[in-house]
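The complex appears here without one of its protein chains, the remainder shown in place.
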Amino acid sequence: MSPEIALLNNYLIVGAILFGLGLIGFMSRRNMIVMFLAAEMMLQGVSLSLVAWSRFRNDFGGQMLVIFIIAVAACEAAIALGLVTTLFQRSGRLDIADWHALREANQPAFVDEPISEETSTEEPLPTLARAGVAPQVPPVKTDYRPNV
Amino acid sequence: MPEISQLLPLIPALPLAAAMLTAVLGPRLLRKQSHWPTVLALALSCTASLMLLCKVHREAGQEEYERSGYEKIVTLYTWANVDEAYESDLRLRSPEGTVVISQGRKPLENGRLRQQSPEGATVNSRRDDSNKDSLATAAPLGLYNSEVIPFQGFTSLANDCRPEGTKKQGATIKNFRIEIALRADPLTAVMLAVITFVSTLVAIYSIGYMHGDPGYWRFFSYISLFVFSMTMLVSASNFLLLYVFWEAVGLCSYLLIGFWCEKPAAAAAGMKAFLVNRIGDFGFALGIFLIWTTFGTLDFHDSTAMGVLGKMRLASPEPIVNGAVGTAICLLLLLGACGKSAQFPLHVWLPDAMEGPTPVSALIHAATMVTAGVYMLARCMPLFAASPFALHAVAVVGGLTALIGAVVAITQTDLKRILAYSTISHLGYMFLAMGAGTVLGVTAGMFHLVTHAFFKALLFLAAGSVMHAMGGVIDIRRFGGLRRIMPVTHWTFLIGGLAMVGMIPFAGFYSKDAILLAVAEKFSFGNHVDLVYQTLYWTTFGGIFLIAVYTFRPFLLTFYGKDTVIPPEAGHHAHESPLSMTGPLVILALGAAFLGLYLEKTGGLAEFLAGTPSVAYLNRYPLAPEPSHETLESLHSSIGRQSTVMVAAGILFTIFLYAGSRRRLADRLAGPMKRLGLYQLSFGKLFFDPLYRLFVVRPLELFAQACAWFDNRFIDGSVNLVGILPKLLGAALRPLQGGLIQFYALAMILGVLIFLGVLLL
Amino acid sequence: MHDPHIILILTTLLGAVGLWLMLPRGTHRGRSVGIILTAVALGAGASQLPYLGDWLTESIFGVLAAVTVVSAAATIAFRNPVYCAIWFGLTLLGTAGLFLFAGAQFLAVATIVVYAGAILVTFLFVLMLAQPEGKAAYDRVSWEALLSAVLGMVFVGVLSMAIVGVFTAPREAKERPVAPPAAKELAENVLVPQHVAALGTELFGKHLIAVEVAGALLLAALVGAAVIVAQGKMEEKNERNAQQKRD
Partner (left out) sequence: MTYQTVLQLLPEILLVAFAVAIYVGSAFSDAQRGWNRAALAGVVLAACALATVHYHPAGGYPLFQDGLALFARWMALALAALYILLSFKPLPGGGTPEMFGSLLLIVAGVMLAAAAADLVLIFVSLELISIPTYILLYLGRRDALQQESAAKYFYLSVLSSAILLYGFSFLYGLAGSTDLHNIHDVFLDAGGLPQGFELFAKLAAVLAIAGLSFRLTAVPFHFYAPDVYQGTTHANAALLSVIPKLAGLAVLVRIAWWAMPDGGHLALGIVAALAVLSMTLGNVLALWQDNLRRLMAYSSIAHAGYLLLGLAAALAMRNIQPGAWDGIGAMMFYLCVYAAATIGTFAVFEHLGGSTRRVEGIDELAGLGREKPTVAAMLAAFMFSLTGIPILAGFWGKFQIFGSALSVASDAETAFLRPLFIALAVVGVLNAAVSAAYYLRIVGAMYFRAPLGKFRAEGGTGALLAAALCCLLVLGLGLYPRPLLRASDRARPQLEIVGQVSNLSHPK
């Protein structure tokens, strides 16, 4: 196998791996921003194979396509940011699984399986109040910030 | 007297105009007077039809049409036409008149580009040879007329451009030309006369029946629209047009069945009728597509190409496609006919369709619309004649339906429903006649169609009259003895009933015997014994007995009995119907009584119908050696005698059961029996009655009930299942749409992977 | 000579299991096993890659590819989205290096400037703003981790088997071989010394329409983002007003 073909082969495989990892991230992660990053990772995989083909075919076309991929990715990022921000403002969470109110009429809603709380080691010790005064109860900890 | 070309368009045009006028003016202006446009238009249309009938009769009698049949085509408008588009394209690109393939459309050869010789000259020089060549190949296939076809040069060119070995008859070339062409031939003329005549009477009847209905104008508008569609259906000279009005008739039926849409049952029945019909239409549409790809045209008559049922094709020695394709076309057409004519197993919509107003039942579901399937079979007879299997299928479907309808009708208690099943049964008889595939069969079927239209419309209208008087109650167990308050209805119903059972000399007798004769002819003569027809003959012959039973059972229960039983819904004003309702009844009764006799004795109808090109074709190429006239006559008279005995037995049996058992028989027979002696009377009461009950009545009733159960549960269920199956499939697929983006992405990727896997592995 | 397909299939399966274990599943158990399995799969896969000609090329490519792939896996496996974004930055760096290595200098720079410099940083800002204290439940549990990992890895496996199959399949002599461009041809076109000038000529010559369209696209995105956020703000205000009225 000549070096040029070997290079093409390797680039294509790395591109495929990036695309596949992006797919896995897109399908399994629920954080909207991570999902978007995963989608961008898929585009990176495509770009890699395009650049490799471009070199192999000795033609600028592939690189052109990559330039436009980057430009479009920038546009999509802008939209995504706007969208994620407004969605976050509404629900206070970045969880995409919150957004499945639109579905077939008789289908059950997606329910999170309960998981053990993340045990934090540095739980603040309760401080004693002066005698005769009701002790202050620490505020309930939410796992998100209600507002930006 | 106006010409055919003037009369023919007038017949559908008048009802259409009436429908539009009523729809526009009805709600505001006409209101209670909304019937006028419809009644006037239908009456005029009927006059025109009768004039057309005379005209066609006169012209078809001429000698030149004796062999090939008579037809006249009136082309109104070219609806869709693509080859004209192409023609202008050619003209645009080649002003000198030489045909050059346009640059942008150079055909590919073996998927390769730019292989074509670019010089138009080469193509041109080769054109003459190829023209001959394509003609030579095309002529035996019977696809092209011997006359010059406008686009022949182009067709041969197109053939020429194809790779060798794929030269075909050019069915894919879209010489796509749908003309709104109406035809006048004996078959159409008869159908038109029957449709418009019955419709006119029904419209007049409806004036009284629908009086005071909030949707008065709507009803008449629909009726006119229906008559328009139906007249177009029978006069269309094109399969596509036939299909269009096939659907339009179904649509009108949907609207009319669901007319009283406040009743959920009515809306459901309308929906059911439409959907079951769609199953049939599905077959019909496929059949038309298959005809298109096989014949390359959809016209009945010869126009630019040889029509499917055109005289040219019928005149050539081996004109009709046979073999698997021909059988497939016929079976698909049969499926369509089964849907519209309520034949087994698509008959389930007709009984439910009785939810509509009674005039609708009379008009659509007895006299006209349901005969569309019979008409279509008669029209396409040359196609069926080429496929014995398809003919058998038609006959078997008809025979089976005739039996099923009759058996189920015995136990029903709803007067209209009984009549609906009887319609199914009689349509089965007509199909059976068509299934004979002979001139005798077709004319017999059409004969029965005509007489049936009269007596069934009569019976339905009479039933409607009863229903009108009884305040909407239609259950025969809830009234009785009505002959006293409704004498006209009683007598007309009796005449209709006698015509339906086929009592000599009423109309049904002659037409029914003609059918039996046509079937008997299939196995009585010639060398081979056709078991299918023989079985069907004896089955349907037995069916005559059942007809008598199910006709006279409701008749006796409704009109006879010691006391006049009137349900409370009728109130105190149970009375004979107004003149607008009884008038049509009397006219129809006259028809039911004497029409058969007239047509039979003059022999005009059969002879006249045999002048239709499709029917004349059967005469020219008989499937079996024709028996002599005398043997046929003797067979006919013996069938007549046998069937009369059968009918009489059936009627007497029914009288014995429903008027005779218990009080009624005693009452009626009291006088003569006393003269004969009390002993016999008591003997008869003690002995015959239980014996009959045990050995005849019970089994018959049980059988009928089993059939009804089977029909309702199994046939209806399986037809419903066809409707429900997609819904179940949908239910199974619904969980896919869970709303999670993640899942959607996963499904998309899974789809990609499956495609990749199938392609790569 | 062993069959590369078997190794590739094994790699795919190993990678799938490893990634499943690595993905956030609500527990810590098995993560280290997952890392090991993924690493083994990565090594096995890498062993199947052909030799690039000389050791310098090979090692540079190896390092860049390893950085890219490992950081990509880390991007989807880390539970804290901030770390995910940072790892993704490293992926971008690796990709940019690979671009450079393939002779696409402009793209390498553009990737870093546009992606890493602009897009990623903005996302990091949003994440920092939106990030709850501690890790949110939806970051600690992924949706159908096993199914996704298997599907994704099968996708990779199918693709790489196809790729490897094309390039390593034994050929008969009469068939036309894959003809790689000679170094001289490359130097005249894609690897021309004035790379950016050549690229620009191409971009603003052949693809001018696309450039114009991309301009319209960017404007649309700009307006769109502004509208979306502005509308969101307005709506929030409306809701607050409505609530005040109700109170």
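As written, the chains take the letters A, B and C, and residue 1 is the first residue of each chain.
As a convention for this text, a residue touches a chain if its C-beta (ideal position, glycine included) is under 8 Å from a C-beta of that chain, and two chains touch if they have at least 3 such contacts.
Source: prediction; values computed, not measured.
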{"item": "Visible chains in contact with the missing one", "value": "A, B, C"}
{"item": "Selected from B:P2, B:G542 or B:G730 as touching the chain missing from the view", "value": "B:G730"}
{"item": "Residue of B:F282, B:F525 or B:F541 in touch with the missing chain, whole complex considered", "value": "B:F282"}
{"item": "Of C:I6, C:L56 or C:I209, the residue in touch with the unshown chain", "value": "C:I209"}
{"item": "Missing-chain contacts mapped onto chain B", "value": "79-86, 89, 101-114, 151, 154, 158, 161-163, 166, 168, 171-176, 240, 243-244, 247-248, 251, 255, 258, 261-262, 266-267, 270-271, 274-275, 278-279, 281-282, 285-286, 289-290, 292-294, 723, 726-727, 729-731, 733-734, 736-737, 739, 741, 743-745, 747-748, 750-752, 755-756, 758-760"}
{"item": "Residues from chain C at the interface with the omitted partner, ascending", "value": "159, 162, 165-167, 169, 171, 175-179, 205-210, 212-214, 216-217, 219-221, 223-224, 227-228, 231-232, 234-235"}
{"item": "Interface with the unshown chain - residue positions in chain A", "value": "15, 19, 22, 26, 32, 35-36, 39, 42-43, 45-46, 49-50, 53-54, 56-59, 61-62, 64-65, 68-69, 72, 75-76, 79-80, 83, 86-87, 90, 96, 99-105"}
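One rule holds for everything that comes next: only the chains that are shown with their structure count from here on.
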{"item": "Chain whose Cα centroid lies nearest the overall Cα centroid", "value": "B"}
{"item": "Cα-centroid distance, chain B relative to chain C, in whole angstrom", "value": "67"}
{"item": "Length of the line joining the C-alpha centres of chain A and chain B, rounded to whole Å", "value": "65"}
{"item": "Junction residues of chain B - those touching two or more other chains", "value": "740, 742, 746, 749"}
{"item": "Touching two or more other chains - residues of chain C", "value": "143-144, 147-148, 151-152, 155"}
{"item": "Chain C-facing residues of chain B, complex", "value": "740, 742-743, 746, 749-750, 752-753, 756-757, 760"}
{"item": "Interfacial residue positions of chain C with respect to chain A in the complex", "value": "19, 23-24, 26-27, 45, 49-53, 57, 61, 65, 68-69, 72-73, 75-76, 81, 84-85, 88, 91-92, 95, 98-99, 102-104, 106-107, 110-111, 114-115, 118-119, 122-123, 126-127, 129-145, 147-149, 151-153, 155-156, 159-160, 163-164, 167-168, 178, 180-181, 185-186, 189-191, 198-199, 202-203, 206-207, 210, 214, 217-218, 220-222, 224-229, 231-232, 236"}
{"item": "Complex interface listing, chain A residues touching chain B", "value": "23, 26-28, 30, 96-97, 99-104, 106-107, 109-110"}
